[in-house]
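Worksheet for the structure shown next.
For this depiction, one protein chain was excluded, whereas all remaining protein chains were kept in their positions.
When the chains are written out, they are named A, B and C in that same order, and each has its own residue count from 1.
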């Protein structure tokens, strides 16, 4: 496959540029019989969509998804589901001035070397606008996982620039524009973002995604381990530079006695593994963290070169997120849902014969 | 694919258990005309193989690789290359006592849930012994990349438990059993490992892998970005719990002005991106870091359950690496080589028409 | 992949039902820099589209294709090309009466067993209407193959029910509604079809597709041989029941001395191989034939069962092609184009290093 498809049995292929006519995707392999409407997908799209707070880009997109196929009389039919979202608020002339420049930290330079041409309007294909389709596709997976298997996938912002959180209150996440689960840190984040906007700068963020109630047995060793596929999926999100499963980089300084999650009949005593051993889910919560770099589009000028190799100075105007990490939570959830859905189906394909012969150890009470 | 294959055009499929007759793999898609001998592959296998120092497992395996096909009169023919390594030093009775137990932090529990059976001897398929075949397969990719494209891939240990390094001297790496590039830290590491062995405990480690002289343009957006595929490849290595590209998790607290790698006609002014923008290589050094958890097999007893759900206490005897990270450097190099080789071929397949029309910016002098 | 994607490097994924809102596809992997407009694709769509003669279904569809992405300033950018065709002439109530019946020779029964539900309007996903997207996608491949490599792909009807052709005049094909290359047989075909329509019956057909000027070396042994992939592609067309490459079934009674295509420096002396040896193109014309079954929708009643297992009698009203083979020529061309394009790219990916060291034998003058 040429890179725009993710998944083996449950897979999604996306198309579309930031300032093209429309974005779209095909979700192939969805089991039949799932009730599905556009409203089901709109929820997460609305969580991701721009222009909903002063801390994200002011581009206003309705991000209204349309189901073109694969659903009949309100239920999926097992055939491919075609989805589109029209682009409505394009201001392509905002970009004419960058036609011949390579913006630092953007994909301009690498796309130009790869393809020899590029759709420079708003980053073209490299724009995070493409992730709208992932959220839509992930919404289908999320719905199936929740309704049929009771799996719940949810994420939050765990760090905004220098500001870390102290607690996780799942109910707080929807109450603020940062997806922050610690209500006490929200004012600090607001102040930080205001100062950042004034400065014309941007900042990075860290997101945590958790899947609860995942059955043991998902993941295909050796190369398609659940953690490896999650790493693939999450690293494919624009601006992500780091991935952790469970203890992540903390495990470097841990001793074996500390890291290993001891087991009792009543439950695992910890979850440093992040719910995955040997690349296969254990039934504990799956926990992944991602690092997102600061937005590359800045009002503050930076040094670069143009397509002819001349030294230039670039500063980006137009409308941009000062912290791309803020809107990344639903995207990360969607990618985790796509991975779990695909692995649920793959595992069922190979191992449906397996009779449950071993005890299922209860998951550790969550503590993230 | 069922999980034991990696790569699209240049791909490797492995088989084999820790205590089976043999390990093996098939490398499919290798370009014809590459000079290749078993000695070429043996070099890295010897770097990875156990029993070469007192800081790794005392299991002694010759790890002698055999080329069964795909090479004729000393050159690859473009047909699949079959490789095998016989297992010679198996002491399977070491494991009979764990037949009915789930060792904490091992894949015993998750494999049992997935497959209903498991080859419990030495971890079976979940043993890191499988990585020998990746090193062999990666050796083919490494050779092609170096000889035809001048790409050099090399790694080192950047942290052993609490001990970090202060400098990277590439020439030192081969002079100590830790793959440590900082000669001044080697005595400290030796002392640490001796104490650890005495204690019967294990510890984590951090590895850095670098690819130099990579041409711009490798990587297939959206999902098969070069960084996403690297994350997949590296996370598929046993015991890995975290991945960073370039600045990695440091980017969370970075501002845009700090993170963005400014460009001048003479070169990029930094390499926080780790050589990848928009999922495509920029021509700068590709830099990835991985976190490896402490070995799960410990002499120190831990709580667990058996296959019947009874509470038990487990301590592992037999021969084990006290720090699996130590031998991971050649494995990480191999995985990076497999990714780059595949993407070189995929890019050539799609984009061989593209004429180089833009300036190639020199890579930043390395500083890791 | 879940079955709606074809190709590895150059691939197409389709969606859409006969009576849904729209059909669509994503073409991923198209090399950048190809001039491409909707008109380029419309040509073949118009050749395939219904309602253009009295010998095809009277359903009238504009089959107007829309390019939603992947083309910028008139040229492909290397990113995925999203295409859609709206369904305009749906008369879904024509089908309400078949909701609970399994029409003989249709996919009703098998879809119902597979998915438990089906979009019964016009065959839903199993309708040949889906092939419109293949023709659109194949049009991109055809254009690249012709402009960059000089490869020409063309097909014709070689048999209509009992009527065979005696000669192949490429220029005649476009002059009659049957894609018949033998002008002398056209009146006979017209009479036959009129009688068939009157009878309310349908009939089978045979199509030949040829690719000229294909370079030697395309095709990936062992399983992805060029002939095997062509067989896959052509058999995936609705109603196809047989495939031949070159001599096809005639080779059963041939002796080795008769079948083998002897070679001289001036050219091959025959082309029983159909341009493929060992699964790899030889540079001779690639020749494939396909058998298409008679349309399953008939006015003449037939015995069947309903979804409750009761015996019923079915006769299909609505608008149908009396011979689906007639419109199959552009579809077969499109599928051959998709196969050749993908294999051209795959071969270039693996074997671009290979220097042409052997003589290229001229292709045999065509005789089909």
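The criterion applied here is as follows: contacts are C-beta pairs under 8 Å (C-beta built on N, C-alpha and C of every residue); 3 or more make two chains touch, one makes a residue touch a chain.
These numbers were taken from a predicted model, which means no experiment stands behind them.
With respect to the full assembly, the chain omitted from this view is in touch with A, B, C.
Contact with the chain that does not appear here is found for just one residue of C:42, C:57, C:87 or C:126, C:126. From the options C:37, C:58, C:96 or C:110, the residue with contact to the unseen chain in the full assembly is C:110.
The omitted chain makes contact with just one of the residues C:71, C:98, C:189 or C:243: C:243. Listed here are the subunit C residues that touch the chain not shown: 1-6, 8, 14, 102, 104-107, 109-116, 125-126, 130, 159, 161-162, 196, 201-206, 216-225, 227-236, 238, 240-265, 269, 272-274, 276-283, 291-296, 298, 300, 302-305, 307-311, 325, 346-347, 350-351, 353-361.
Although one chain is not shown, part of subunit A still touches it, namely residues 8-10, 29, 31-33, 78-79, 148, 221, 345-346, 348-354.
In the full complex, subunit B makes contact with the omitted chain through residues 1-5, 8-11, 13-17, 20-26, 28-29, 32-33, 66, 68-70, 72, 75, 77-82, 84, 114-119, 124-125.
Throughout what follows, only the chains that are shown with their structure count from here on.
Core chain by CA centroid proximity to the global CA centroid: A. Averaged C-alpha coordinates put the centre of subunit A at 26 Å from the centre of subunit B. Chain geometry summary: the mean Cα position of subunit A and that of subunit C are 39 Å apart. Note: centroid distance subunit B to subunit C, computed from Cα atoms, is 45 Å.
In subunit A, the residues that reach two or more other chains under the touch definition are 1-5, 8, 14, 114-116, 125.
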